[in-house]
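I'd like to ask you about the structure that follows.
With one protein chain removed, the remaining protein chains of the complex are shown where they sit.
Chain naming follows the written order as A, B and C, and within any one chain the residues start at number 1.
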Amino acid sequence: MGGVIDGCPAGLELSEADIQNWLDRRKPGQSRLTTQRRESDTVQILSGVFEGKTTGTPIGFLIPNDDAKSKDYSHIKDSYRPSHADYTYQEKYGHRDYRGGGRSSARETACRVVGGAIAAKLLATKGIEVRAWVERVKDVQIERSFEVLPTVEQVDSNLVRCPDPDAATKMEALIEQMRKEGNTVGGAIRCVIEGVPVGLGQPVFGKLHAALGGAMLGINAVKAFEIGSGISGTYRTGAEENDLFTSKEGMISTLTNNSGGVQGGISNGQAISFSVAFKPVATLMRDQQSVDQKGEATTVKGKGRHDPCVLPRAVPIVEAMAALVLADHILIAAADRLK
Amino acid sequence: MGGVIDGCPAGLELSEADIQNWLDRRKPGQSRLTTQRRESDTVQILSGVFEGKTTGTPIGFLIPNDDAKSKDYSHIKDSYRPSHADYTYQEKYGHRDYRGGGRSSARETACRVVGGAIAAKLLATKGIEVRAWVERVKDVQIERSFEVLPTVEQVDSNLVRCPDPDAATKMEALIEQMRKEGNTVGGAIRCVIEGVPVGLGQPVFGKLHAALGGAMLGINAVKAFEIGSGISGTYRTGAEENDLFTSKEGMISTLTNNSGGVQGGISNGQAISFSVAFKPVATLMRDQQSVDQKGEATTVKGKGRHDPCVLPRAVPIVEAMAALVLADHILIAAADRLK
Amino acid sequence: MGGVIDGCPAGLELSEADIQNWLDRRKPGQSRLTTQRRESDTVQILSGVFEGKTTGTPIGFLIPNDDAKSKDYSHIKDSYRPSHADYTYQEKYGHRDYRGGGRSSARETACRVVGGAIAAKLLATKGIEVRAWVERVKDVQIERSFEVLPTVEQVDSNLVRCPDPDAATKMEALIEQMRKEGNTVGGAIRCVIEGVPVGLGQPVFGKLHAALGGAMLGINAVKAFEIGSGISGTYRTGAEENDLFTSKEGMISTLTNNSGGVQGGISNGQAISFSVAFKPVATLMRDQQSVDQKGEATTVKGKGRHDPCVLPRAVPIVEAMAALVLADHILIAAADRLK
Partner (left out) sequence: MGGVIDGCPAGLELSEADIQNWLDRRKPGQSRLTTQRRESDTVQILSGVFEGKTTGTPIGFLIPNDDAKSKDYSHIKDSYRPSHADYTYQEKYGHRDYRGGGRSSARETACRVVGGAIAAKLLATKGIEVRAWVERVKDVQIERSFEVLPTVEQVDSNLVRCPDPDAATKMEALIEQMRKEGNTVGGAIRCVIEGVPVGLGQPVFGKLHAALGGAMLGINAVKAFEIGSGISGTYRTGAEENDLFTSKEGMISTLTNNSGGVQGGISNGQAISFSVAFKPVATLMRDQQSVDQKGEATTVKGKGRHDPCVLPRAVPIVEAMAALVLADHILIAAADRLK
């Protein structure tokens, strides 16, 4: 597995270790809450970095597969797993690579994490920080709000990647129970971006939150995206929901942040905050009724090694995609205004 | 106001009347629930159509402004309206055209509706139908589900564009009350697309629901997007949420449609269903505290003619953007597979 | 006729007069060497400029057609003009708008000139100047070279737009003779860009001269593009052709400029110089043998008002496309390197 990242400016300090930290948070087998399939997910930079700095030319990278043992896919070769892409691929392309889910496998998100790690290094040079965490697993959710952005250490202080220890304990128990039952759960990840300058995003096509939403909905298993107060804000009136402006020593800000840091498609300098909802993993460790390519009834066996809940491993993916979108807009914004 | 639509295939029957029907559903002043500002929004096709059919070359169109009387913008020239784009534009670009909201005005959505009307004609030739309606205004929502897709006539049978008469009556009363109080409300629009072939969308980048979500989040005032069972589905387990395959006379379908017609980013032949949440309109007919460009406290007056709720007029906009995304994918899909 | 220009930074001083100067150099009927068809080609800016400066949002413009008298196209309705796009359009799209050449008409280049005029204003703020002139009409060509870039006044000092008065006199005579014979000629335009910073262009995909070449080949009637010493340089050896580096007071430059200001796809700070070859106009004032849609032999009459040579009017089009490509790369280059 590998890829090519184009458009990274020259002069950014970058090492494989910077990227590896991110991949390690996504890789399978990292805890008892995740799939026990093991991949070291070790990244090799092939081009675009010289003497520790990016050269401005495309960055090629490789993540060799090390779990090479031949697997048995006969149980899915001819049958369609429910809520997977087997059927749609078969119909779209006329044939499909049934091994390991092929291109629909969430394994390809490792490449997005590589891009996100580089983007985050770029953002750090501008004082921008991206942080995501699990805020809900099924119906267990964080009850408190955070005055100060949780640190990576706080997020990673438990296996669930939830910075509220009480909620984390309940979430962990729920995921463990699901695993025992061969069942799965989803939930929601909150992502907050601090230090964002005013003015990122384009007014008509290319609104910043539309770019973020499109990127998040491209992550496997994502079913919904909410910016700022999201759906809950649509249960309030305009008088309750509007973010009033205020100023302090000449600095303009808003009294509330229901907009989630984006107004009219453009960042307003407040923290960008959004929520991403993930459906329960479709692969169950249970037998499920299905059909084969001929439409004949069949049973899909529950076997293999799968995650009972993707959210802990999805935290760095959400951060990566957010960092990519922000970095892209930082680069675009250089051309906004005559200097 | 006008635009250019590129990429429409040659040979599509198209008249200005086809487009006008759509614009009339979006235009201001159409009922007592909308702004009383009047624009006839009459479209003129300038190029790309000859003898009643598209020529394959770009379609240029114009919607002349007819409400030309000079308006008074002095109340917003120097102050930032809460939850509007005034401040972000000023900071991004260094100056801004404060008249009528400039580019951030929802008026530009008329151009999207023109594109959508053409896209819908294209989809109709393939047997694909797009229908949207208001399913919730603030906390008043449709309590029933629809076995059969509501018709345009059913949707337009009341001023709210809600095909459930009981809910519509309550929604209408709520909007009227808001208008009297100088306040505003938001809510949610449901969009369903029927007749979609299996196989639209790209597997990794370019998932169909990501394209739909990005398009919807680009509509003014949209705060959230949910595909299929959306957030409610993330409160269930995988065993409850998975869509099991079945077949009838060789036709494969799913017993449920929690996926909303998209699996692995690709359409699966079931109806595509998604929900779009709109925040309450930011412009109130009340005074609001704010600041001016120097950061000094000021009051933004509530004056002018504005919608207490955008949802009735947003129904054709949601349909238009959905039609554009689908038509785009229909055209792309022609190259999916060797023929 | 009209268009929308997206991506122009905010804060650029811009008036309709800036653009009109460019359009006046392209418009038909400007001299006895061009077609006698008259169009005032008056531009109206519809959006994107406020109080004399660009706002950063898309710039919409309109050039109303004023030569509205109904023309007679019956002579080309059913027959294919030689070396025109009639046949290819008919076959590609199944039908075609035969009036005035439709989309294949060079009239649409007026829109490119509008974009180029704006791009040139942007380049001027960076000290970059684009200048084009006619260097050859058929086999009559400029015999001298220019130590100093010719001024617009020098280029426009004769009807041919050739800054060498001796060559211009011969070119003018040749074009007049062609007009009398109902025949046409082509030739070549030289374009030189001065003040270009080092570093524009991308190394692999997106080389600067490839972008320039693609843009020039998109102009109607262009058959060839040469950068720097072009084809003549390929008749020399590497030892003769290489541009040796030198330096003067720390400023690095090259002793020769066979590269035409671009090395490895990236500008090297020397003047960018390229040549664009135009075929003779395909519309003759003579009868030509052809076929109709059924393949039956027919005669295309030579009638109407056409240019015996497009080069004088193409000078601002070449400048416009060059300015657009350069401005685009100036904007992109802002993201090349970490600052």
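To be clear about the criterion, a residue touches a chain if its C-beta (ideal position, glycine included) is under 8 Å from a C-beta of that chain, and two chains touch if they have at least 3 such contacts.
Since this is a predicted model, take the numbers as computed values, not measurements.
Although one chain is hidden here, its contacts on subunit C can still be listed: residues 80, 82-85, 87-89, 91-94, 103-104, 108, 136, 138-139, 178, 183-188, 198-199, 203-207, 209-211, 213-215, 217-218, 220, 223-231, 233-239, 241-247, 250-252, 254, 258-259, 263-269, 277-284, 286, 288-291, 294-297, 333, 336-337. Counting over the whole complex, subunit A has residues 1-4, 10-11, 46-47, 50-51, 53, 55-58, 60, 62, 89, 92-97, 102-103 touching the chain that is not drawn.
Interface residues of subunit B facing the missing partner chain: 7, 9-12, 54, 56-58, 122, 125, 203-204, 331-332, 334-338.
The definition used in the following text is that only the chains that are shown with their structure count from here on.
When every chain is reduced to the mean of its CA atoms, the largest separation from subunit C belongs to A.
Rounded to a whole number, the gap between the C-alpha centres of subunit A and subunit C is 47 angstrom.
In this assembly, the C-alpha centroid of subunit B lies 40 Å from the C-alpha centroid of subunit C. Residues of subunit A in contact with two or more other chains: 203-204, 336-337.
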